[in-house]
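One chain of protein is taken out of this complex; the other chains stay put.
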Amino acid sequence: MELTADAVDRVVAAALAEDVGAGDVTTNAVVPAHARGEAVVVARKALVACGLDVADAVFAAVDPSLRVERLWAEGEAREGDLPLLRVGGSLRAILAAERTALNFLARLCGIATFTRRFVHAVEGTGCVVVDTRKTLPGWRVLDKYATAVGGAQAHRMGLFDAVLVKDNHIEAAGGVAAAVAAVRANAPPHLRVQVEVESAADAEAALAAGAEWLLLDNRSVDELRDLVKRFGDRAVLEASGGVTLESVRAIARTGVHRVSIGALTHSAPGADVALDVARPA
Amino acid sequence: MELTADAVDRVVAAALAEDVGAGDVTTNAVVPAHARGEAVVVARKALVACGLDVADAVFAAVDPSLRVERLWAEGEAREGDLPLLRVGGSLRAILAAERTALNFLARLCGIATFTRRFVHAVEGTGCVVVDTRKTLPGWRVLDKYATAVGGAQAHRMGLFDAVLVKDNHIEAAGGVAAAVAAVRANAPPHLRVQVEVESAADAEAALAAGAEWLLLDNRSVDELRDLVKRFGDRAVLEASGGVTLESVRAIARTGVHRVSIGALTHSAPGADVALDVARPA
Amino acid sequence: MELTADAVDRVVAAALAEDVGAGDVTTNAVVPAHARGEAVVVARKALVACGLDVADAVFAAVDPSLRVERLWAEGEAREGDLPLLRVGGSLRAILAAERTALNFLARLCGIATFTRRFVHAVEGTGCVVVDTRKTLPGWRVLDKYATAVGGAQAHRMGLFDAVLVKDNHIEAAGGVAAAVAAVRANAPPHLRVQVEVESAADAEAALAAGAEWLLLDNRSVDELRDLVKRFGDRAVLEASGGVTLESVRAIARTGVHRVSIGALTHSAPGADVALDVARPA
Amino acid sequence: MELTADAVDRVVAAALAEDVGAGDVTTNAVVPAHARGEAVVVARKALVACGLDVADAVFAAVDPSLRVERLWAEGEAREGDLPLLRVGGSLRAILAAERTALNFLARLCGIATFTRRFVHAVEGTGCVVVDTRKTLPGWRVLDKYATAVGGAQAHRMGLFDAVLVKDNHIEAAGGVAAAVAAVRANAPPHLRVQVEVESAADAEAALAAGAEWLLLDNRSVDELRDLVKRFGDRAVLEASGGVTLESVRAIARTGVHRVSIGALTHSAPGADVALDVARPA
Amino acid sequence: MELTADAVDRVVAAALAEDVGAGDVTTNAVVPAHARGEAVVVARKALVACGLDVADAVFAAVDPSLRVERLWAEGEAREGDLPLLRVGGSLRAILAAERTALNFLARLCGIATFTRRFVHAVEGTGCVVVDTRKTLPGWRVLDKYATAVGGAQAHRMGLFDAVLVKDNHIEAAGGVAAAVAAVRANAPPHLRVQVEVESAADAEAALAAGAEWLLLDNRSVDELRDLVKRFGDRAVLEASGGVTLESVRAIARTGVHRVSIGALTHSAPGADVALDVARPA
Partner (left out) sequence: MELTADAVDRVVAAALAEDVGAGDVTTNAVVPAHARGEAVVVARKALVACGLDVADAVFAAVDPSLRVERLWAEGEAREGDLPLLRVGGSLRAILAAERTALNFLARLCGIATFTRRFVHAVEGTGCVVVDTRKTLPGWRVLDKYATAVGGAQAHRMGLFDAVLVKDNHIEAAGGVAAAVAAVRANAPPHLRVQVEVESAADAEAALAAGAEWLLLDNRSVDELRDLVKRFGDRAVLEASGGVTLESVRAIARTGVHRVSIGALTHSAPGADVALDVARPA
């Protein structure tokens, strides 16, 4: 997952347009045009740094002469109450950029931090944490970039770059075997065949029909353990469905290869970040 | 707050581009082009309906011949496990649109639902719930639309349409009085003057200098009660800072006129919505 | 009012696309690719310099290696027949950029110059000159930037950032008092309440209902003087309606606080600017 | 000159974005969502109707269900104080669209009306009125559409679709003959060769070198008469330079074939148009 | 491969902008605005119809009231000198749309027709014809749509939706085994592993390392036959490299599963299509 400079610039421009628009009326009224200042973006609580390029781009878009210094590396985790970035230059520009930069960091660090907690929770099990398509509309690339920084593996980007046969497809095809056969006949052959199954019988049918990957949605830990025993060496097994920080380790310990977690992007708490202007000495 | 058709269409097109892209490879392989189907979007838990126009626009953008029927009104609150929308037509189109429609509804209903809980929590106190600029970049209008559906009052859209003197401005101006004076001299006069104050002395200075609105950030309930007593009839008083569902009623009961809550948009849990294809009878 | 580099670049790119398009066929036929030249943009008549950044951006967009030197400061007023800018480099690029740069300067200097004349006309009266929404579609920010350079105060940017109750609203609400009451109940409270009134009785009703700002449209000087006497210390009073250079001083001397003038943007004569290529010595 | 629906839609969307933005706060506060109304756009002074399609598009973009009825034909001239358009439907939509529709009509009708006066002034002389590239950046097509509605002939759209050798080109080439020769050798041959000349000698040289069209810039009426006598049957002769309503007829009577007038677009007074909401009976 | 209405509209708008621009000066001068006409788009030589939706969109974009009737189905092959489409309505609109519609059809029918010849050439061999990424920049989706209409199978859309290890990757990794191992460890696991190999030894190493698909680039028919014998039941085998209509059948008969052909898109001759206006009876 990459954030191209072009993509970042576009999303930053849109964000500044909606927040700053025709100008920051308060700052322009109070702060002289020539005033210089220095500020730090502070992580108030422990977090995983994510989106430093985006924050940079926000400051640069408001005023290319602002100097931004990174105090953490992208992906680095540290305790709270530490400065993350230092920015200096036009005080008007710093204040105009503040909220937009913080809003980006809050979500990106938030997702990376939340993901990292899941990754730590499964440590040592061999199970891989993966994200889903439950991202915010317009934020697919940014959201998945943040899960990657957090340590998750990327699932498909969208409907176009992976085959995943779900319940509705099986329903439409008249059964697992027919659905898998249709996919093998018609889908781009460079994509593996993933199938969502609800029972061992379905799993058997899916594998017999050529599936290489089983998505086990909303199965209990016991069911998962049983499915791993039967199919774990014949296909990639991926658990999913309402996985939480509380439940993830037990799931991972069943032996499934992967666990996909919508909450990484749809329920990550925003990171607590703030900008403090330093008092001129 | 309005969602213009044009704005909705643009955000929907971007969302479909990132999820569907060059086509839904699975559905196109499994579901025949002529297959028709019917599906319901279900609210799995109690929620406030929000974004029905957006969901409509998603289905229409994928296939204008899909028929969408709304079973709830926008802003209506109901219990869970009830169908929210019914959609019929090309099965391929329904499945291609599914995740994008759900991702929009999850956030919009989520914010509206979360906001409504705050509004209920302050019921009878006379205090008004308002949102903030802590929205997702690119989602300012959508996020604020959802808080409005939830029952909150809109705060400023951005830096351009309201005056709000905050700590950094006061610092830069060399004091509350100087900052307020600068605003009265230089800011667009059709905007009221709001000032963030940290003490009764500051409040006094701000009002003396012409402020009409005091933002009381991170004050205790006792402090708020005291400030209301002294200034409640001389200015609009607005509390803010880390307000939660647990704390909001006590704050509202201090007599402040408004309470602004960043969590409405930065921490609303996604609503639990799903799409079920009906089995053809 | 600010012109962001991004906004300027977009409008400049559009302007060059419509004038230069696939290339300047005459210049490319006559002037060798390697020819260098120097030119001055001349103010043929007295004017207020406005839009120097935009002119810069035009030359830079055609050829980033052109050197542009400013001979006046933005907002500076000087007599005619003086050079405003000096530009040197590729002669082809200078000639291709010429008309577009001049067309921008003609309007922007034209508005700033015309506005400055109104500002001078009211000098000493304490009355402030303000602009209106009668700007050219697509040029709102540029037009208002130019009135600001000329010395006017910005009125609202659009319908979204100020409350102004006009005759049609009063009609719809069934009277001034009802209209003002509706605004106080429903409009964003960080915006002051402005009301257009046609009589002293209406003014009285508006103030009683909570209006803070009265727009006095198309009132005679005598009426204005009378209204100032009665309401001048209870609200901001703003005169408007067909104000000209001839009439503005008398209006200002009535004691109104502001006079808003559509002509600043809808009727400013274009400034007389030209580009002269210097003869190589 | 044509206004394509696509081009009109784009310029209208941009104009509404800058005026209405996130919503008309006053109207939404005062006028109920269900209120219906009827309004007329009135020409307060005599004018030539121009831009009725654009006005239509503005109302349709705000609310596709508004009904717009045209009372004049495009290009029709009538006396003042007559209704031009009638629009009915959602009162909120009518009021939100009002200023944008009027701003378009003011410029388009303004240019068409001003142009028509020049066309009438030369009536019977056989001389044709033509426009120039002194249009507003971003408005080239709209401005030239309006001069065409007024009765002028279109000059080149931009630097790409006509050859016009001007003083700077002649300077660069080292003389008229060399410049014309360069054009004949290098420019697209489907374009005629126009040359700006300052004397009879230059005109002679230009024609000898193959020019077919002479632009006579800032010549006196006597000079023009003389040039017509010498060259009028050997080339198209076009007068230009500071032409006004006062001077145009004398210029036209010299026998020049065309007169090009920058003022048509850079100095046309805005037309006086207003929108009146009809009192419900 | 799907052509969404939105994508088609965008590409059509761009194409009309570059061909029609500010208007068809010839047609507007010669053909009266009210003239009606009927025309047929004729296939002068045998072809496979492709892009009828695009042609429709061109006519509709110029004038939504044009009636277009399709005389062939999309993908249908017929002999030459037959009408493909009939279009009726405004004669000006038909003539303005002509070249743009024909330019689209020439390429799309051209690719579909050329592809169909390859598909016929391998008929009965069981070998599948696939396209490549050698498409025209900006035309990826359109080009691949046309190969699909011709009967080819789509290869990856781009670098993002398939894994294909080529010589440069092997070079960078220090050998086939290392490259395949890197891919299995780091690439999205829902994508199969394709590897380009140059020898049986490399093929062996690739399969041992976990490759599932071998791209055999520029191998002779004898080599291919040999590779099929050794690896045909252990992996998908795909031949590529300078495949022509002359050579394709021999390649297909070696037993390779697929043959990928860059010429489908980089060298398909344009189809010979023309528009004839019918003489009014």
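As written, the chains take the letters A, B, C, D and E, and residue 1 is the first residue of each chain.
In this text, contacts are C-beta pairs under 8 Å (C-beta built on N, C-alpha and C of every residue); 3 or more make two chains touch, one makes a residue touch a chain.
It should be emphasised that the depicted structure is a prediction, and the values quoted were computed from it without experimental measurement.
Within the full complex, the chain left out of the display contacts the shown chains A, C, D, E. Contact with the omitted chain, checked across E:141, E:207, E:235 or E:248, is made by E:141. Among E:155, E:169 or E:219, only E:169 touches the chain left out of the display. Only one of the listed residues, E:187, E:200, E:228 or E:250, touches the absent chain: E:187. Remark: the residues of subunit A touching the chain excluded from display are 1-2, 6, 141, 144, 157. Residues touching the missing chain, restricted to subunit E, are 11-12, 14-15, 18-31, 35, 37, 91, 95-96, 99-100, 102-104, 106-107, 133-141, 157-166, 168-169, 171-173, 179, 182-183, 185-188, 191, 266-267, 269-270, 277, 279 (touch as defined at the top). Contacts to the hidden chain, counted on subunit C, fall at residues 13, 21-23, 28, 61.
Basically, only the chains that are shown with their structure count from here on.
For the pair subunit D and subunit E, chains touching both partners: B. Relative to subunit A, the most remote chain by averaged C-alpha coordinates is D.
A repeat of the A-E interface exists among C-D, D-E or B-C. It is B-C, with more than half of its contact pairs matching by residue number. One inter-chain figure worth recording: subunit B and subunit C are separated by 35 Å, centre to centre, where each centre is the mean of the chain's CA atoms. Centroids built from CA atoms put subunit D at 45 Å from subunit B. Across the assembly, subunit C contributes residues 141, 157, 160-164, 188, 191 that each touch 2 or more other chains. In terms of which chains touch, the assembly is arranged in some other way, matching none of the line, ring, star or all-to-all patterns.
Looking at which chains touch one another, you get A-B, A-C, A-E, B-C, B-D, B-E, C-D, D-E.
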